[in-house]
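Have a look at the structure below, then the notes.
With one protein chain held back, the other chains of the complex are shown just where they sit.
By written order: A and B. Residues from 1 in each chain.
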Amino acid sequence: MTRALSWFFSLVALGAVALLVGVFVWQSLPVWHHEGWGYVTGTKWFFRQKEFGTLPMIYSTVIVGLIALVLAAPLGFGAAIFTAEYLPRRARLAVKVLIELLAGVPSVVYGLLGILLLRDWIYNLFEKFEPLSGDTLLTAGVLLAVMILPTIVTLSDDALRGVSSAQRRAARGLGLTHAETVLSIAIPQAKRGLGAALLLALGRALGETIAVFLVVGRQDNNMPEHIFSLRAWLEAGQTITSKLGGSETNIAYGDPVHWGAMIGLALLLLIMTGTVTLLGTGFGKRSDA
Amino acid sequence: MRKSLDFLLATITAFCALVAVALLVGLVAVIAQRGGPAVNWGFLTEQIRLVGAAGGIFWNLVGTLILLASALVVCLPLSVGLALVERVWLQREGSRRLLRTLLYTLNGVPSIVFGLFGFVVFVQWCGWGKSWLSGGLVLALMMIPTVTVSLIERLKAVPAKYVEAAAGLGLNRAQIVWAVLLPQAWGGVVTGSLLGLARAAGEVAPIMFTATIFAGATLPKGIKESPVLSLPYHIFILAQDSFDPSVGSKLWGAALVLLALVLFLSVIALPSRLKLHEEANV
Partner (left out) sequence: MSDCCPPPVATDVAPILEARGLEVRAQGRALVRKVNFSVRRGQVFGLIGPSGAGKSTLLRALNRLADLIPGLRVSGDVRLHGQSIYAPGTDVNALREKVGMLFQQPVVFPTSIAENVLFGAKRLRRLSRGERAELVESALTESALWDEVKDRLKHPATALSVGQQQRLCLARTLAVKSEIILMDEPTSALDPKATQAIEELILRLKERHTIIIVTHNVSQARRVTDWIACVCVRDGVGEIVESACCDAVLDNPQCREVIEYLSHA
């Protein structure tokens, strides 16, 4: 009886997941028929004219995620090295707990703070580039960096602590200094876990909707010529998540192609975050000693 | 030279840790500072007036609590079922790993995806329109990985000797589950639920298309067309464009209350998480 119930509930849950994927694939079909590959390579999105090109949104999503990662990784790694290698056990737990608690701050609150603090700061900092407002891709990237920082710190700290202390002691016994032990034993052996931390943090950044929605500017069709330039990043943009969180989702439902385009976006997002998460989980797991 | 490297590494990493902690603590401080003045008993017990410029957040709190409660009720049997299947009923390590991978991947799914799923299935196909139940179900789906994994970890930590003793007495697997495993691992369910609820409380994306509106709802009557107000959505709407200065501190007050709720849920989960950590390390 217990067994039957357990299996029943499990299959309900798994069924829901399968349904989710199925629904998304099925409902996005119309837009693939309509646009073909132009869906992901097109740079113009004008739903009234039935034009659905998602490249600018894909670009924005990826760029915002990468900016967040590049900003948060050094800081996060450094903090994790400190907590894992230098703090005594009690202090380390206290700091970890603090950082984890703060990781629970809801994204709408981050968004609010982004509006209050980041907008003007970015606007003033980059005045000479003449941004139109403080709502830019860069703003979203910086905000996301703060949001994923706790993830990077926690997971990296776990990875570093997972390196066996016998190895550390043997190295110290040979006369290596603390720093040399960290750099030649702990970090290289924690490589997999550190990589996993980055991937999982990236996954979080790619999937974040509300905070990004509030500060990214939500400007469609802004595909820059030079994708890796500061100027491009100081423009307002539209990520997949900010598009989905907007009003277009509500009005799209009636039209199969339009709705297909929206769901297609969600499917793209699912593929991106799913891949990154799977890689990250795979990475981390295989480092079993 | 080697000594200076030693010193340099320690200093730089300490600095990073300081900045990280300062950033995060600073966030909370800003919210507390701006929202503090607005929060009082009246704020918590009155309803919204003047589009958020006056009044309080009572119905928003009620709405959020309704969503959380329904999410928990739905999530629990599903999560416990999944955890038991992974730990007790599945025998091959390969299948277990597959299930766990599925759970971790599900955990990484963006919340807006869940929201859209709920919109299609519950709001449209089931014909419920915006309903508190849709929101609850979607949030439950989001919570499943957290609760399941927490329970699995706790089940793993039950000492094998208890299971052996019970089996030695002739109990079958189902009996062992109820007699030994669940009682000892129940803390995992509690911890996971608290953490899952903490995350769900602050989410907007899953409920913005499925369950919540900005104003005009109190208690839901039935399932169809029964949306609720909610705290995070309230903040989300007010935070956008029309930033009426008179709304100012009430908006921050709402943010502070939400933050307090989330932190509260996380904090009460702490003691049992720390205990598991200790036991794992000793």
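Here is the rule we use: a contact is a pair of C-beta atoms (placed from the backbone, for glycine too) under 8 Å apart; a residue touches a chain by one contact, two chains touch by 3 or more.
Worth saying up front: this structure is predicted, and the values here are computed from it rather than measured.
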Contacting the left-out chain in the complete assembly, out of A:A170, A:L230 or A:I271: A:A170
Hidden partner chain, residues of subunit A it touches: 88-89, 166-167, 169-177, 180, 184-185, 189
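Simple rule for what comes next: only the chains that are shown with their structure count from here on.
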Distance between the centres, which are taken as Cα means, of subunit B and subunit A, whole angstrom: 18
Of all residues in subunit A, those that touch subunit B in their complex: 1-3, 5-10, 12-14, 16-17, 19-20, 23-24, 27, 74-79, 81-83, 85-86, 93, 95, 97-102, 104-113, 115-117, 146, 149-150, 153, 177-180, 182-183, 200, 203-204, 206-210, 214, 241, 244-245, 249-250, 253, 262-263, 266, 269-270, 273-274, 276-278, 280-282, 285
Touching residues on subunit B, where the partner in the complex is subunit A: 2-3, 5-6, 8-10, 12-17, 19-21, 23-25, 27-28, 30-31, 77-82, 84-85, 88-89, 97, 101-102, 104-114, 116-117, 119-121, 124, 141, 144, 173-174, 177-178, 198-199, 201-205, 208-209, 232, 235-236, 239-240, 243, 251-252, 255, 258-259, 262-263, 266-267, 270, 274, 277
